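Single-structure report; data block below.
Only one protein chain is missing from this complex, and each of the others stays in its spot.
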Amino acid sequence: MDFTYTILIPLIPLFSFLIIGFLHNKLSNTVASGIGITALTASFVMSYYTAYKYFFTTEKIDGAYQKIIGYNTVWLQFTENLHIDMGTLIDPISVMMLVVVSTVSLMVHIYSTGYMKGEDGFNRFYSFLSLFSFSMFGLVVSTNIFQMYVFWELVGVSSFLLIGYYYDKPSAVAASKKAFIVTRFADMFFLIGILTVGYITDTYDFLALTDPSGSAIAQGGGILFMGMSTMTWALILIFMGGAGKSAMMPFHIWLPDAMEGPTPVSALIHAATMVVAGVYLVARLFPVYSISAPDALEVVAYVGAISSLFAAIVATTQFDIKRVLAFSTMSQIGYMITALGVSGMHGHEGVGYMASMFHLFTHAMFKALLFLGAGAVIHAVHSNLMNEMGGLRKYLPVTHITFLIATLTIAGVPPLSGFFSKDEILVAAFHHDKFIFFIQLFVAGLTAFYMFRLYFRVFWNKEPHYHHTPHDAPMSMKFPLMFLAMFSFVAGFLPFNEWITVDGKAIEIHTEWVVAIPATLFGLIGIAIAMVMYKKETAIPDKISAAFGKFYKWTFNKFYFDEIYMFVTHKIIFNIVSKSVAWFDRNVVDATMDGIGHVTEKSAEMIKGLQSGQIQKYGFVFISGAIIIAIAFILNLFY
Amino acid sequence: MDIMFYIFSTIILVFSVLTVTSRKILRAATYLLFVLIATAGLYFLLNYQFIAAIQLTLYAGGIVVLIIFSILLTSHISQSFEPVGKLKTIASGLASVAGALLTLTVLLEHEFTASTKPPVDVNMESIGLSLLSYERDGFVLPFEVISVLLLAAMIGAIVIAKKSEEKVTNQENNKSL
Amino acid sequence: MIPNIPLSYFFVVGTLMFFIGVFGFLTRRNLITILMSVELILNSVNINFVAVNRYLFPDNMHGHFFTIFIIAIAASEAAVAIAIILNIYRKFKTINVENVSEMKY
Partner (left out) sequence: MNILSLLVLVPVLTVAAILLAKDNKQTRLYSAVGMSIQLILSGILVYMYIQERNAGNTELMLFVKDYVWFESLNIHYAVGVDGIAVAMIALTSVIIFTGIFASWEVFNLHREFFISLIVLSTGVFGFFISLDLFTMFLFYEVAVIPMYLLIGIWGSGKKEYSAMKLTLMLMAGSALLLVGLLGIYMHSAPEGAPLTMNIMEIAKYDIPVEVQRFLFPFTFIGFGILGALFPFHTWSPDGHASAPTAVSMLHAGVLMKLGGYGAFRIAMFLLPEAANEQAWFFLLLTGGSVVYGALGAIKQKDLKYINAYSSVSHCGLILFGILMITKTAITGAIIQMISHGIMTALFFALIGMIYGRTHTRMIHEMGGLMKVIPFLGVAYVIGGLASLGLPGLSGFVAEMMIFAGSFEHADTFHRVLTIFAITAIVITAVYILRVVGILLLGPVKNKHFFELKDAKWWERLPLITLIAAIAFIGIAPFWIIELIDESLVPLMDKLLSIQ
């Protein structure tokens, strides 16, 4: 099967970026967005074609989907075996990601024509979107871990550029900086991890790395550092990189702030695609994790579980609708990460892996939908705060319906797609670790609660006084909503168990009622509580928050993570370390250098008296010197 | 004859000492004159009449007169110098004595061997020929060089001694330095 | 024509005269007296040259000519020196060497 054309999927948006970027002064808004959408449509079509071709026409070997290198070229040679390649790797997860990225990206491109209309720098926005699409496509099709790092950085910078889109707004600038630096900090670990893996296994290539029977995977068991093998450490480091991008604890602080970007950006980058890169990374390296470093996988599982719990709790207290969604994203990504952490390699053990990818897919669709819906709401009321919203169902019918569908999906109400994917994750957790299972179950309830809290407060509840009557979004915005809503419906019935597994072989799944019933129940309870509390304006929320007291305050302030970070970075690193380094440089190193100059000058000052200008003194010294030297010679003192 | 050497030597040494110690400048110049004349005497003693004559005319005649002129231009005749500082005198004296002893030791210990070739007759003719000869033992090059030097010194002396017209600005410059 | 004086006697005279000149050079303050000391030094050298020429190398006239040239140089030196001294006197109103220390530092 020839997949060489897949290299075009990332390249077309790149060209679109270059064209819009270079000509952004010259192009009209329509042309610029037209170029962007056309390019994305091309990639979209190719991605779907690839998916079709891969899943339906490619021959399976031994009942398993094969990993196919579509295109590969050496880009940067380090040593014989270590080199950065650029190419496309076609396997179930990359194909799935292509579909996800192209779908959401295309929808966002279309949506933005309406949402961003009349904004200053509209063309810039489209060029950045194209840049992001290029980077994201490049990331998902990476053939080797270093290529992934390359695009990893590029999505980071596109994210930076897009969050800081309103660059004259200080909060946006701060948020973009924060996002970039935090993820960069995590990327540093990723890089060290990559280098270590490269050192141990002498390859960066995914195929070689993840081949369960290959030599690379067997490496690194022996060398111990603090009780764990080097490979384990390397994989933990790599996971830290992934955690940074996916906003896992403790690198999550950038995600809520990233909501300063335009809403379509949040939908695309900070909900559906870039933030799941961490999940994708772990999934990509899953065989390595599973075989060479099960300890690392345990870390992955717990980080995911704790993050999802944390985010869900915080989400219940936030008032900015985008922030609620951001924490919800974090929580859902925590789910996916946990699912990977509790997964095994083969057969039914591998259900976690499948579930994780499944949830990634469905989540991308419904979370993008939620964000775009929120965007439509914000577009209508010009505010992010739910206090200034309410009763919008009358004004925004389409948005309301689609938003409701998405909310039901994320709450895990059958038969919407969220139910299936979440159920599989819970099943995986149930079989692996009961503790994690209960956390996840609780989070499922919380999710339903805070999502419906959001839904009721925005679309029901008391209607505040609107300056303008809110009206529904234009068609360009409605179409993506409806399209994604449809996806949220359908996605649950896709046969992921046949398509996406660790070893490419289909696995049997069946509904486990032990898990499914409590999960659904928890969801329904959450919805019910939310309905009681928020459908009409009541005093219950205030009472409850008062009852929780300190805990509420802590939660509301996101457990002061930002403050801790601020303290560490600004107070300690910037002020104490950096200032003292600068001081040290000026006053110790430089002063030493200056000091040498001063000593020279001072000693010159001291001996310059000898240069008295008095010829007789010179004469005296000269003659005495001559005599002394002569005597020395005569007495043979020099020999 | 020998006695003449001792007389001249005594004069030279005594008046040399007086020249460098006298506190009246004009007297010092006069003592110098005596030294120079006595030196000319030594030359006569060695039978170098030409050089003795030059010594008398140029040194005793020319230079001393020049010195006296400048003394008259710059000092009062009656003016006597302050006594020299003790430390300076002792240090310089010691250095000089040490130097003299050293040099004398070396000179007196060294065995000089005289040339065995037949002596030449030193007279005006041979001097003149040698001065303008460019062959062996000819001194035409130094002669020419010395002529240029004398010319340069003459011009230089005139230029330097001439009253400068930019005297005022010079002084200002000096202040700023 | 050589008197019965050993060569070394001339050396003694020359050396002593030289160092008397040096002594004068080091101690006198007046520029003109310093100049005179220098003349003494030059003169002492002349004596040595002439004596050596006569005693050791009567076959040539090198020492003789050296003396002549030294005298010539001494003359020009004296002329220039006195010109300089006059100039200094104009500028500093003194010819005391200790006060003329523009070359300091």
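Chains here go by letter, A, B and C, matching the order in which they are written, and residues are numbered from 1 within each.
Quick note on the criterion: a residue touches a chain if its C-beta (ideal position, glycine included) is under 8 Å from a C-beta of that chain, and two chains touch if they have at least 3 such contacts.
Since we're looking at a predicted model, the values are computed, not measured.
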item	value
Chains still shown that are in contact with the chain withheld from the display	A
Given A:15, A:48 or A:75, the one touching the chain that is not displayed	A:75
Given A:45, A:218, A:566 or A:582, the one touching the chain that is not displayed	A:582
Residue among A:5, A:167 or A:493 touching the omitted chain	A:167
Contact footprint on chain A, counting only the chain that is left out	74-79, 82, 84, 146, 149-151, 153-154, 157, 160, 164, 167-170, 173-174, 177, 180-181, 184-185, 188, 191-192, 195-196, 198-199, 569, 573-575, 577-579, 581-582, 585, 589-590, 592-594, 597
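We adopt the following convention: only the chains that are shown with their structure count from here on.
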item	value
Pair sharing more residue contacts (C-beta pairs) when A-B is set against A-C	A-C
Cα-centroid distance, chain A relative to chain B, in whole angstrom	98
Length of the line joining the C-alpha centres of chain A and chain C, rounded to whole Å	95
Residue list for chain A, restricted to those that touch at least two other chains	620, 623
Overlap residues in chain C, where contacts from two or more other chains coincide	22, 26-27, 102
List of chain A residues in touch with chain C within their complex	608, 611-616, 619-620, 623
Partner chain B, residues of chain C touching it in the complex	1-5, 7-13, 15-24, 26-30, 32-33, 35-37, 39-40, 43, 46-47, 50-52, 54-62, 64-65, 67-69, 71-80, 82-87, 89-91, 95, 102
Chain B residues within the chain A interface of the complex	91-92, 95-96, 98-99, 102, 106
